[in-house]
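For reference, the structure I am asking about is given below.
Missing here is one protein chain; the remaining ones are kept as they sit in the complex.
Moving on to chain A:
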Amino acid sequence: MKLKTLNIALLIAAGFLFQGCTKDFLNVPSKEIVEADDSNEVYQPETFINGVYGMFTDWNYGFAYLGITEIISDNADKGSSATDTGTDKDILDALTYTSTTPSFASTWEHWYKSIGRATQAIEYTENFGLTDEVYKNRLIGEARFLRALNYFFLVRGWGDVTIQDVDLIQRQSTAAVYAYIEADLQFAIEHLPLKSAYEAKDLGRATKGAAQGLLAKVFLYQSKWQDAVNMAQTVLNSGEYSLEPDYATIWRATTDNGRESLFEFQARGEEIAHGIQQYSQTQGARGESGWGWGFNIPSQNLLDAFNAEGDEIRKNATIIFPGETLWDGRRVSPNVENPMYNEKAYSSANAGAGDTDKNIRYLRLGEIYLILAEAANETGNSQLALQNLNIIRSRVNLPAVTVTDQVQLRQAIWKERRLELAFEHDRWFDLVRTRQGEAAMRAAGKNFQERNYIFPIPDRQLIQTPEMTQNTGW
(Lines give C-alpha, C1' and ligand atoms only; values in the text may rest on other atoms or scores of the structure.)
Protein backbone atom coordinates (compact mmCIF):
# COMPACT_ATOMS: atom_id res chain seq x y z
CA MET A 1 0.00 0.00 0.00
CA LYS A 2 2.74 2.38 0.85
CA LEU A 3 4.40 1.78 -2.47
CA LYS A 4 1.15 2.41 -4.26
CA THR A 5 0.62 5.67 -2.46
CA LEU A 6 4.07 6.68 -3.50
CA ASN A 7 3.32 5.78 -7.08
CA ILE A 8 0.21 7.91 -7.12
CA ALA A 9 2.02 10.79 -5.54
CA LEU A 10 4.76 10.53 -8.12
CA LEU A 11 2.30 10.41 -10.95
CA ILE A 12 0.40 13.44 -9.77
CA ALA A 13 3.62 15.27 -9.10
CA ALA A 14 4.85 14.41 -12.60
CA GLY A 15 1.64 15.74 -14.06
CA PHE A 16 1.76 19.00 -12.22
CA LEU A 17 5.46 19.54 -12.50
CA PHE A 18 4.84 19.41 -16.16
CA GLN A 19 3.01 22.69 -15.88
CA GLY A 20 6.39 24.31 -15.45
CA CYS A 21 7.22 23.33 -18.99
CA THR A 22 3.86 24.25 -20.48
CA LYS A 23 5.05 27.68 -21.43
CA ASP A 24 7.42 26.16 -23.97
CA PHE A 25 4.89 23.54 -24.88
CA LEU A 26 2.21 26.10 -25.69
CA ASN A 27 4.52 28.55 -27.40
CA VAL A 28 3.90 27.41 -30.98
CA PRO A 29 4.83 30.06 -33.53
CA SER A 30 3.14 30.16 -36.91
CA LYS A 31 4.93 28.27 -39.65
CA GLU A 32 2.79 29.65 -42.43
CA ILE A 33 2.63 33.37 -41.80
CA VAL A 34 5.82 35.29 -41.18
CA GLU A 35 5.33 37.70 -38.32
CA ALA A 36 6.40 41.22 -39.09
CA ASP A 37 8.91 41.24 -36.24
CA ASP A 38 10.29 37.80 -37.07
CA SER A 39 11.00 38.29 -40.72
CA ASN A 40 14.58 37.19 -41.26
CA GLU A 41 14.64 39.31 -44.35
CA VAL A 42 15.52 42.95 -43.84
CA TYR A 43 13.10 44.65 -46.17
CA GLN A 44 14.64 47.45 -48.13
CA PRO A 45 12.54 50.61 -48.20
CA GLU A 46 12.31 50.24 -51.97
CA THR A 47 10.30 47.05 -51.46
CA PHE A 48 7.54 48.98 -49.72
CA ILE A 49 7.65 51.67 -52.38
CA ASN A 50 7.15 48.93 -54.97
CA GLY A 51 4.18 47.76 -52.95
CA VAL A 52 2.50 51.13 -53.46
CA TYR A 53 2.94 50.84 -57.23
CA GLY A 54 1.59 47.29 -57.00
CA MET A 55 -1.84 48.71 -56.16
CA PHE A 56 -2.11 49.84 -59.79
CA THR A 57 -2.32 46.21 -60.88
CA ASP A 58 -5.37 45.50 -58.74
CA TRP A 59 -8.72 44.29 -60.02
CA ASN A 60 -10.30 47.59 -59.07
CA TYR A 61 -8.55 49.17 -62.05
CA GLY A 62 -9.83 46.35 -64.24
CA PHE A 63 -13.50 46.87 -63.52
CA ALA A 64 -14.84 49.34 -60.94
CA TYR A 65 -12.53 52.03 -62.30
CA LEU A 66 -14.03 51.64 -65.78
CA GLY A 67 -17.46 52.14 -64.29
CA ILE A 68 -16.85 55.38 -62.43
CA THR A 69 -14.59 57.04 -65.02
CA GLU A 70 -15.98 56.04 -68.42
CA ILE A 71 -19.20 53.98 -68.37
CA ILE A 72 -20.77 56.66 -66.19
CA SER A 73 -19.92 59.30 -68.81
CA ASP A 74 -21.25 60.14 -72.27
CA ASN A 75 -18.23 58.43 -73.86
CA ALA A 76 -19.20 54.90 -72.98
CA ASP A 77 -21.99 52.45 -72.46
CA LYS A 78 -22.03 49.45 -70.19
CA GLY A 79 -21.73 46.94 -73.07
CA SER A 80 -21.64 43.18 -72.52
CA SER A 81 -24.87 41.14 -72.48
CA ALA A 82 -28.05 42.97 -71.67
CA THR A 83 -28.55 40.72 -68.65
CA ASP A 84 -25.01 41.00 -67.37
CA THR A 85 -25.04 43.99 -65.06
CA GLY A 86 -21.31 43.80 -64.30
CA THR A 87 -22.29 44.18 -60.63
CA ASP A 88 -23.43 47.78 -61.02
CA LYS A 89 -22.21 48.98 -64.41
CA ASP A 90 -25.78 49.23 -65.68
CA ILE A 91 -26.80 51.65 -62.96
CA LEU A 92 -23.63 53.69 -63.34
CA ASP A 93 -24.39 53.91 -67.04
CA ALA A 94 -27.96 55.00 -66.33
CA LEU A 95 -26.88 57.47 -63.60
CA THR A 96 -29.30 55.75 -61.21
CA TYR A 97 -26.51 54.88 -58.82
CA THR A 98 -26.70 55.49 -55.09
CA SER A 99 -24.37 55.48 -52.12
CA THR A 100 -24.55 51.68 -52.01
CA THR A 101 -23.29 51.19 -55.55
CA PRO A 102 -20.32 48.88 -55.03
CA SER A 103 -17.91 50.49 -57.52
CA PHE A 104 -17.77 53.66 -55.44
CA ALA A 105 -16.98 51.77 -52.27
CA SER A 106 -14.30 49.64 -53.89
CA THR A 107 -12.45 52.50 -55.59
CA TRP A 108 -12.80 54.76 -52.54
CA GLU A 109 -11.40 51.98 -50.40
CA HIS A 110 -8.69 51.13 -52.91
CA TRP A 111 -7.42 54.68 -53.16
CA TYR A 112 -7.32 55.07 -49.39
CA LYS A 113 -5.44 51.78 -49.04
CA SER A 114 -2.94 52.99 -51.66
CA ILE A 115 -2.50 56.17 -49.65
CA GLY A 116 -2.00 54.07 -46.52
CA ARG A 117 0.72 52.06 -48.19
CA ALA A 118 2.43 55.22 -49.41
CA THR A 119 2.43 56.78 -45.95
CA GLN A 120 3.75 53.59 -44.35
CA ALA A 121 6.46 53.36 -47.01
CA ILE A 122 7.46 56.96 -46.33
CA GLU A 123 7.70 56.36 -42.59
CA TYR A 124 9.64 53.15 -43.09
CA THR A 125 12.05 54.85 -45.49
CA GLU A 126 12.58 57.81 -43.19
CA ASN A 127 13.37 55.59 -40.23
CA PHE A 128 15.39 52.94 -42.00
CA GLY A 129 18.69 54.76 -41.76
CA LEU A 130 19.57 55.13 -45.42
CA THR A 131 22.78 57.09 -45.72
CA ASP A 132 22.31 58.04 -49.37
CA GLU A 133 20.14 61.13 -48.94
CA VAL A 134 19.48 61.48 -52.65
CA TYR A 135 18.24 57.92 -52.92
CA LYS A 136 16.22 58.24 -49.72
CA ASN A 137 14.52 61.39 -50.95
CA ARG A 138 13.87 59.83 -54.31
CA LEU A 139 12.03 56.95 -52.65
CA ILE A 140 10.05 59.31 -50.46
CA GLY A 141 9.39 61.43 -53.52
CA GLU A 142 7.98 58.44 -55.37
CA ALA A 143 5.69 57.58 -52.49
CA ARG A 144 4.54 61.19 -52.14
CA PHE A 145 3.84 61.35 -55.87
CA LEU A 146 1.76 58.20 -55.61
CA ARG A 147 -0.05 59.50 -52.56
CA ALA A 148 -0.87 62.72 -54.38
CA LEU A 149 -2.11 60.78 -57.37
CA ASN A 150 -4.50 58.80 -55.18
CA TYR A 151 -5.77 61.83 -53.27
CA PHE A 152 -6.33 63.49 -56.64
CA PHE A 153 -8.71 60.66 -57.56
CA LEU A 154 -10.55 61.10 -54.27
CA VAL A 155 -10.85 64.88 -54.39
CA ARG A 156 -12.03 64.84 -57.99
CA GLY A 157 -14.69 62.24 -57.20
CA TRP A 158 -15.92 63.18 -53.75
CA GLY A 159 -14.76 66.74 -53.11
CA ASP A 160 -14.17 67.14 -49.35
CA VAL A 161 -12.57 63.94 -48.18
CA THR A 162 -10.78 62.74 -45.10
CA ILE A 163 -7.00 62.99 -44.98
CA GLN A 164 -5.60 59.91 -43.29
CA ASP A 165 -2.87 61.86 -41.49
CA VAL A 166 -5.46 64.19 -40.03
CA ASP A 167 -8.59 62.26 -39.14
CA LEU A 168 -10.62 59.32 -40.36
CA ILE A 169 -14.01 60.90 -39.75
CA GLN A 170 -13.72 64.66 -40.22
CA ARG A 171 -13.75 65.51 -43.91
CA GLN A 172 -11.28 68.19 -44.98
CA SER A 173 -12.17 70.96 -47.42
CA THR A 174 -11.38 70.44 -51.08
CA ALA A 175 -8.86 73.31 -50.83
CA ALA A 176 -7.10 71.60 -47.93
CA VAL A 177 -6.90 68.34 -49.85
CA TYR A 178 -5.47 70.14 -52.86
CA ALA A 179 -2.93 71.86 -50.62
CA TYR A 180 -1.92 68.45 -49.31
CA ILE A 181 -1.59 67.14 -52.88
CA GLU A 182 0.46 70.15 -53.95
CA ALA A 183 2.83 69.72 -51.02
CA ASP A 184 3.41 66.10 -51.95
CA LEU A 185 3.97 66.96 -55.60
CA GLN A 186 6.31 69.84 -54.81
CA PHE A 187 8.43 67.47 -52.74
CA ALA A 188 8.36 64.96 -55.57
CA ILE A 189 9.37 67.57 -58.14
CA GLU A 190 12.26 68.64 -55.96
CA HIS A 191 13.62 65.16 -55.32
CA LEU A 192 12.64 62.92 -58.20
CA PRO A 193 15.06 62.50 -61.10
CA LEU A 194 14.15 63.22 -64.67
CA LYS A 195 12.89 60.27 -66.67
CA SER A 196 16.21 60.11 -68.51
CA ALA A 197 18.20 60.23 -65.27
CA TYR A 198 16.84 56.95 -63.98
CA GLU A 199 18.65 53.69 -64.56
CA ALA A 200 17.01 51.61 -67.27
CA LYS A 201 15.77 49.06 -64.75
CA ASP A 202 13.73 51.76 -63.04
CA LEU A 203 11.78 52.73 -66.13
CA GLY A 204 8.21 53.21 -65.07
CA ARG A 205 8.87 54.84 -61.70
CA ALA A 206 7.56 58.27 -60.90
CA THR A 207 9.71 61.04 -62.38
CA LYS A 208 10.15 64.74 -61.95
CA GLY A 209 8.29 65.22 -65.22
CA ALA A 210 5.38 63.07 -64.06
CA ALA A 211 5.08 65.10 -60.86
CA GLN A 212 5.25 68.38 -62.82
CA GLY A 213 2.66 67.17 -65.30
CA LEU A 214 0.34 66.01 -62.55
CA LEU A 215 0.81 69.29 -60.70
CA ALA A 216 -0.11 71.18 -63.90
CA LYS A 217 -3.33 69.18 -63.99
CA VAL A 218 -3.94 69.79 -60.28
CA PHE A 219 -3.55 73.52 -60.91
CA LEU A 220 -5.98 73.27 -63.81
CA TYR A 221 -8.57 71.67 -61.52
CA GLN A 222 -8.16 74.56 -59.09
CA SER A 223 -8.36 77.16 -61.86
CA LYS A 224 -4.83 78.29 -60.98
CA TRP A 225 -4.38 79.17 -64.60
CA GLN A 226 -1.00 80.84 -64.57
CA ASP A 227 0.51 78.13 -62.36
CA ALA A 228 -0.87 75.55 -64.75
CA VAL A 229 0.65 77.37 -67.74
CA ASN A 230 4.00 77.57 -66.04
CA MET A 231 4.06 74.01 -64.92
CA ALA A 232 2.94 72.67 -68.31
CA GLN A 233 5.62 74.73 -69.99
CA THR A 234 8.21 73.36 -67.58
CA VAL A 235 7.30 69.87 -68.73
CA LEU A 236 7.34 70.82 -72.40
CA ASN A 237 10.64 72.60 -72.06
CA SER A 238 12.32 69.82 -70.12
CA GLY A 239 13.31 68.13 -73.34
CA GLU A 240 12.31 64.80 -71.87
CA TYR A 241 9.18 64.24 -73.91
CA SER A 242 7.82 64.52 -77.41
CA LEU A 243 4.63 63.46 -79.12
CA GLU A 244 4.31 60.09 -80.77
CA PRO A 245 4.08 60.89 -84.47
CA ASP A 246 1.29 58.38 -85.02
CA TYR A 247 -1.68 58.77 -82.68
CA ALA A 248 -2.77 55.17 -83.34
CA THR A 249 0.34 53.77 -81.68
CA ILE A 250 -0.05 55.63 -78.38
CA TRP A 251 -1.83 52.76 -76.66
CA ARG A 252 0.21 49.92 -78.14
CA ALA A 253 2.83 47.88 -76.34
CA THR A 254 5.52 49.28 -78.66
CA THR A 255 5.15 52.73 -77.12
CA ASP A 256 5.04 51.55 -73.49
CA ASN A 257 6.84 54.23 -71.45
CA GLY A 258 7.61 55.87 -74.79
CA ARG A 259 8.54 59.38 -75.72
CA GLU A 260 5.10 60.80 -74.96
CA SER A 261 4.62 59.01 -71.68
CA LEU A 262 4.78 60.90 -68.37
CA PHE A 263 3.34 58.16 -66.20
CA GLU A 264 1.82 54.74 -66.80
CA PHE A 265 0.47 51.86 -64.74
CA GLN A 266 2.86 49.08 -65.70
CA ALA A 267 1.79 45.65 -66.89
CA ARG A 268 3.52 42.57 -68.19
CA GLY A 269 1.76 39.89 -70.21
CA GLU A 270 4.61 37.46 -70.73
CA GLU A 271 5.17 34.74 -68.15
CA ILE A 272 5.77 35.52 -65.33
CA ALA A 273 2.84 37.74 -66.16
CA HIS A 274 1.78 40.57 -63.89
CA GLY A 275 -0.66 42.87 -65.58
CA ILE A 276 -3.48 45.13 -64.48
CA GLN A 277 -5.91 42.50 -63.53
CA GLN A 278 -8.24 41.66 -66.41
CA TYR A 279 -8.15 45.21 -67.75
CA SER A 280 -8.05 43.98 -71.35
CA GLN A 281 -10.35 41.05 -70.69
CA THR A 282 -13.23 43.00 -69.19
CA GLN A 283 -13.18 45.33 -72.19
CA GLY A 284 -12.41 42.75 -74.88
CA ALA A 285 -14.87 41.95 -77.65
CA ARG A 286 -17.58 39.55 -76.53
CA GLY A 287 -19.18 36.66 -78.36
CA GLU A 288 -18.00 34.95 -81.49
CA SER A 289 -14.23 35.34 -82.04
CA GLY A 290 -14.25 37.57 -78.97
CA TRP A 291 -11.68 37.57 -76.22
CA GLY A 292 -13.39 39.36 -73.42
CA TRP A 293 -16.46 40.39 -71.48
CA GLY A 294 -17.31 43.37 -73.65
CA PHE A 295 -17.77 46.02 -70.95
CA ASN A 296 -17.10 49.75 -71.30
CA ILE A 297 -17.95 50.17 -74.98
CA PRO A 298 -17.81 53.42 -76.94
CA SER A 299 -21.20 55.12 -77.12
CA GLN A 300 -22.99 56.32 -80.22
CA ASN A 301 -22.60 59.80 -78.74
CA LEU A 302 -18.81 59.48 -78.85
CA LEU A 303 -18.88 58.04 -82.36
CA ASP A 304 -21.02 60.97 -83.44
CA ALA A 305 -18.51 63.36 -81.90
CA PHE A 306 -15.67 61.80 -83.87
CA ASN A 307 -17.71 61.84 -87.05
CA ALA A 308 -18.83 65.44 -86.56
CA GLU A 309 -15.19 66.44 -86.30
CA GLY A 310 -14.17 64.25 -89.24
CA ASP A 311 -11.67 62.76 -86.84
CA GLU A 312 -10.96 59.45 -88.59
CA ILE A 313 -7.54 58.77 -87.10
CA ARG A 314 -8.56 59.05 -83.47
CA LYS A 315 -11.91 57.37 -84.12
CA ASN A 316 -10.23 54.32 -85.57
CA ALA A 317 -7.55 54.27 -82.92
CA THR A 318 -10.15 54.41 -80.18
CA ILE A 319 -12.94 52.17 -81.44
CA ILE A 320 -13.02 48.55 -82.59
CA PHE A 321 -15.87 47.89 -84.98
CA PRO A 322 -17.42 44.46 -85.70
CA GLY A 323 -15.97 42.92 -88.84
CA GLU A 324 -12.84 45.05 -88.60
CA THR A 325 -9.35 43.67 -89.10
CA LEU A 326 -7.21 45.10 -86.35
CA TRP A 327 -3.74 46.55 -86.89
CA ASP A 328 -2.12 43.27 -85.81
CA GLY A 329 -4.14 41.23 -88.31
CA ARG A 330 -6.77 39.94 -85.87
CA ARG A 331 -10.16 39.71 -87.53
CA VAL A 332 -13.07 40.71 -85.37
CA SER A 333 -16.17 38.75 -86.27
CA PRO A 334 -19.12 40.76 -87.52
CA ASN A 335 -21.18 38.76 -85.03
CA VAL A 336 -19.60 40.03 -81.83
CA GLU A 337 -22.18 40.97 -79.28
CA ASN A 338 -21.78 44.75 -79.11
CA PRO A 339 -21.59 47.45 -81.79
CA MET A 340 -18.22 48.87 -80.68
CA TYR A 341 -15.36 48.08 -78.32
CA ASN A 342 -12.62 50.06 -76.63
CA GLU A 343 -9.47 49.69 -78.71
CA LYS A 344 -7.27 51.46 -76.18
CA ALA A 345 -7.75 48.49 -73.84
CA TYR A 346 -6.81 45.98 -76.51
CA SER A 347 -3.70 43.93 -75.88
CA SER A 348 -2.39 42.30 -79.01
CA ALA A 349 -0.16 39.69 -77.40
CA ASN A 350 -2.41 38.47 -74.62
CA ALA A 351 -5.84 39.66 -75.68
CA GLY A 352 -8.10 37.81 -73.24
CA ALA A 353 -5.63 36.88 -70.55
CA GLY A 354 -6.10 37.89 -66.92
CA ASP A 355 -2.68 39.51 -66.99
CA THR A 356 -1.98 41.41 -70.19
CA ASP A 357 0.82 43.70 -71.30
CA LYS A 358 -1.50 46.69 -71.47
CA ASN A 359 0.03 49.65 -69.63
CA ILE A 360 -2.60 52.20 -68.71
CA ARG A 361 -1.43 55.63 -69.85
CA TYR A 362 -2.14 57.78 -66.85
CA LEU A 363 -0.57 61.01 -68.07
CA ARG A 364 0.98 61.76 -71.43
CA LEU A 365 2.38 64.77 -73.19
CA GLY A 366 -0.67 65.17 -75.41
CA GLU A 367 -2.68 66.16 -72.38
CA ILE A 368 0.02 68.58 -71.20
CA TYR A 369 -0.41 70.51 -74.45
CA LEU A 370 -4.14 70.66 -73.84
CA ILE A 371 -3.69 71.75 -70.21
CA LEU A 372 -1.41 74.48 -71.43
CA ALA A 373 -3.88 75.50 -74.12
CA GLU A 374 -6.81 75.61 -71.73
CA ALA A 375 -4.97 77.47 -68.98
CA ALA A 376 -3.48 79.93 -71.44
CA ASN A 377 -6.89 80.66 -72.88
CA GLU A 378 -8.20 81.35 -69.39
CA THR A 379 -5.36 83.80 -68.78
CA GLY A 380 -6.36 85.54 -72.00
CA ASN A 381 -3.41 84.32 -74.03
CA SER A 382 -5.33 82.86 -76.95
CA GLN A 383 -2.28 82.71 -79.18
CA LEU A 384 -0.44 80.45 -76.79
CA ALA A 385 -3.62 78.42 -76.44
CA LEU A 386 -4.14 78.03 -80.18
CA GLN A 387 -0.52 77.19 -80.78
CA ASN A 388 -0.62 74.25 -78.36
CA LEU A 389 -4.10 73.10 -79.28
CA ASN A 390 -3.15 72.91 -82.93
CA ILE A 391 -0.04 70.85 -82.22
CA ILE A 392 -2.42 68.15 -81.03
CA ARG A 393 -4.80 68.60 -83.96
CA SER A 394 -2.12 68.56 -86.60
CA ARG A 395 -0.94 65.15 -85.43
CA VAL A 396 -4.28 63.69 -86.42
CA ASN A 397 -4.54 65.68 -89.64
CA LEU A 398 -7.28 67.97 -88.43
CA PRO A 399 -7.37 71.60 -89.59
CA ALA A 400 -6.02 74.21 -87.22
CA VAL A 401 -8.46 76.02 -84.96
CA THR A 402 -8.26 79.76 -85.41
CA VAL A 403 -11.01 81.15 -83.21
CA THR A 404 -9.67 83.53 -80.59
CA ASP A 405 -12.88 84.26 -78.71
CA GLN A 406 -12.23 82.98 -75.20
CA VAL A 407 -15.58 81.22 -74.80
CA GLN A 408 -15.50 79.55 -78.20
CA LEU A 409 -11.88 78.59 -77.81
CA ARG A 410 -12.66 77.08 -74.40
CA GLN A 411 -15.35 74.92 -76.02
CA ALA A 412 -12.93 73.89 -78.76
CA ILE A 413 -10.32 72.86 -76.20
CA TRP A 414 -12.84 70.92 -74.15
CA LYS A 415 -14.01 69.11 -77.28
CA GLU A 416 -10.41 68.40 -78.16
CA ARG A 417 -9.84 66.93 -74.72
CA ARG A 418 -12.76 64.58 -75.21
CA LEU A 419 -11.57 63.26 -78.56
CA GLU A 420 -7.89 63.14 -77.70
CA LEU A 421 -8.35 61.53 -74.30
CA ALA A 422 -11.39 59.31 -74.95
CA PHE A 423 -11.24 56.14 -72.83
CA GLU A 424 -8.24 57.46 -70.91
CA HIS A 425 -10.37 57.61 -67.74
CA ASP A 426 -10.63 61.39 -67.75
CA ARG A 427 -13.96 62.19 -69.34
CA TRP A 428 -16.23 62.11 -66.30
CA PHE A 429 -13.89 64.25 -64.20
CA ASP A 430 -13.66 66.72 -67.09
CA LEU A 431 -17.44 66.91 -67.29
CA VAL A 432 -17.57 67.65 -63.58
CA ARG A 433 -14.67 70.10 -63.58
CA THR A 434 -16.00 72.10 -66.52
CA ARG A 435 -19.60 71.87 -65.34
CA GLN A 436 -20.56 70.42 -68.72
CA GLY A 437 -22.09 67.43 -66.96
CA GLU A 438 -25.73 68.33 -67.17
CA ALA A 439 -25.72 69.42 -70.82
CA ALA A 440 -23.50 66.62 -72.04
CA MET A 441 -25.24 63.84 -70.18
CA ARG A 442 -28.70 65.05 -71.13
CA ALA A 443 -27.52 65.13 -74.74
CA ALA A 444 -26.55 61.49 -74.24
CA GLY A 445 -30.05 60.75 -72.98
CA LYS A 446 -29.18 60.47 -69.29
CA ASN A 447 -31.05 62.10 -66.44
CA PHE A 448 -28.23 64.13 -64.92
CA GLN A 449 -29.06 65.94 -61.69
CA GLU A 450 -27.09 68.46 -59.70
CA ARG A 451 -26.04 65.79 -57.21
CA ASN A 452 -24.32 63.86 -59.97
CA TYR A 453 -21.54 66.42 -59.91
CA ILE A 454 -20.21 64.65 -56.89
CA PHE A 455 -19.98 60.98 -55.99
CA PRO A 456 -21.91 59.70 -52.97
CA ILE A 457 -19.80 58.75 -49.94
CA PRO A 458 -20.08 54.94 -49.88
CA ASP A 459 -22.76 53.61 -47.59
CA ARG A 460 -20.35 51.01 -46.24
CA GLN A 461 -18.06 53.78 -45.04
CA LEU A 462 -20.93 55.54 -43.30
CA ILE A 463 -21.99 52.31 -41.57
CA GLN A 464 -18.48 52.10 -40.14
CA THR A 465 -18.17 55.80 -39.32
CA PRO A 466 -21.72 57.09 -38.91
CA GLU A 467 -20.48 60.54 -37.85
CA MET A 468 -19.04 61.23 -41.29
CA THR A 469 -21.19 63.53 -43.40
CA GLN A 470 -22.72 62.51 -46.72
CA ASN A 471 -22.46 64.64 -49.85
CA THR A 472 -25.36 66.91 -50.71
CA GLY A 473 -28.15 65.19 -52.57
CA TRP A 474 -27.14 61.67 -51.48
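Here is the rule we use: contacts are C-beta pairs under 8 Å (C-beta built on N, C-alpha and C of every residue); 3 or more make two chains touch, one makes a residue touch a chain; residues count from 1.
Simple rule for what comes next: contacts and distances are computed from a predicted model.
Peer 1: As a check of understanding, state which of "TonB-linked SusC/RagA family outer membrane protein", "Transport permease protein", "N-methylhydantoinase A" or "3-isopropylmalate dehydratase small subunit" is the UniProt name of the chain not shown.
Peer 2: "TonB-linked SusC/RagA family outer membrane protein"
Peer 1: Tell me which of A:Ser73, A:Thr101 or A:Gln222 is the one touching the absent chain.
Peer 2: Only one listed residue reaches the unshown chain, and that is A:Thr101.
Peer 1: Out of A:Arg268, A:Arg410 or A:Arg433, which is the one that touches the chain we can't see?
Peer 2: Hidden-chain contact among the options goes to A:Arg268.
Peer 1: Touch as defined at the start, partner being the missing chain; which of A:Asp160, A:Glu244, A:Asp357 or A:Glu378 qualifies?
Peer 2: Only one listed residue reaches the unshown chain, and that is A:Asp357.
Peer 1: Pick out which of A:Gln164, A:Gln411 or A:Asn471 touches the chain that's been left out of the picture.
Peer 2: A:Gln164
Peer 1: For chain A, which residues touch the unseen chain?
Peer 2: 4, 8, 11-12, 15-16, 18-19, 22-23, 25-37, 39, 43, 47-59, 81-87, 90-91, 94, 96, 98-102, 105, 108-109, 112-113, 115-117, 119-120, 161-162, 164, 168, 200-205, 256-257, 266-268, 270-278, 287-288, 335, 350, 353-355, 357, 458-461, 463-466
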